[in-house]
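Handing you this structure, nothing more for now.
Presenting chain A:
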Amino acid sequence: MNLNDAVFMLLALITLGSALGVVASKNIVHSALLLVLTFLGVAGLYFQMNAGFIGLVQILIYGGAISVLIIFAIMLVMDVEPEKTNLPSPSLGRRLWGVYLVVLLIIALGASIWYTKWPLAISAVNSDEMTALADLMLGKYVVAFEVAAILLLVAVVGAIILAKGADDK
Partner candidate 1 sequence: MIGFTHYLILSTILFGIGMYGVISKRNAVAVLMSVEIMLNAVNINFIAINKFIRSETGIGQLFAIFVIVVAAAEVAVGLALIIAIYRQKKSVNLNDFNLLKW
Partner candidate 2 sequence: MMSNLPILSLTLFIPILGAIVIMCLPANRHKAIKYVAAVSTLFSLLLSLWSMLNYDLTIGGMQFVERIPWIADLGVNYALGVDGISLPLLLLTNLIGFSAVYASWQTAARVKEFFALLLILITGVMGTFVTTDLFIFFLFYEVVVIPIYLLVIMFGSSKRVTKEYAGMKLTIYLLIGSAFLLVGLIALFIKAQGILGFPSMDIATLAQVDYPAGFQIFAYALMVFGFGTLLSMFPFHAWSPDGYAGAPTAVSMIHAGVLKKIGGYGLIRIGLFILPVGAKFIAPVIAVLAIGNVVYAAFICLSQKDLKYIVGYSSVSHMGYVLIGIAALNIISINGAVMMMFAHGVMAALFFAMIGNLYEKSHTRNVSDFGGLAHQMPRLAFGFMLAGLASLGLPGTVNFIGEFTIFVGAFGVYRVISIIAITGIILTAVYILRTLGDILFGPRLEKWDHLQDLKGPEMVPLVVLGSAILIGGILPFTVMDFINSGVGQLLSHIASIQMGGIF
């Protein structure tokens, strides 16, 4: 096993482990913090795949913004007993069904991925990924880019309207 593989294994362990923690933890704050770790693990995987810029975007948006938003929201809507804030569904049937479904999904999807011959090609390490991205964003994908901008505007307007609530009379 070379260094790359070892790092991959480590990152995979961190990512999956913390993701499992997110769904397993009974304390929603712990879940949220483990979620940050998951995000960082995924960011690590991006670095591992020479996608440094995306990795940093991941850290900034997921780690620095989304997680904080989530934790913030959690603290605003907190129950008194943190240990019981993130209990799974009370119905055992639903949980078993969930496990069954997910295992099935993973096996089926995993098998189909494993047995597929992918059109692999080791692309040259792209030294200037950001320029390429910028060219794509403002070139071929300018429509998507502009729409994404509007999407963010919509989200901001919507979040303010919803979080602010109805006018008090």
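The rule we apply is simple: contacts are C-beta pairs under 8 Å (C-beta built on N, C-alpha and C of every residue); 3 or more make two chains touch, one makes a residue touch a chain; residues count from 1.
The candidates came about this way: all candidates are chains of the complex that A comes from, given by their letters.
What you are looking at is a predicted structure, and each value in this text was computed from that prediction instead of being measured.
For chain A, the touching candidate in this complex, among 1 or 2, is 1.
By the touch rule above, chain A contacts candidate 1 in their complex via residues 4-5, 8, 12, 15-16, 19-20, 22-23, 28, 31-32, 35, 38-39, 42, 45-46, 49-51, 53-54, 57-58, 61-62, 65-66, 69-70, 72-74, 76-77, 85-90, 94-95, 97-99, 101-103, 105-106, 109-110, 113-114, 118-123, 126, 129, 132-133, 135-137, 141, 144, 148, 151-152, 154-156, 158-163, 165.
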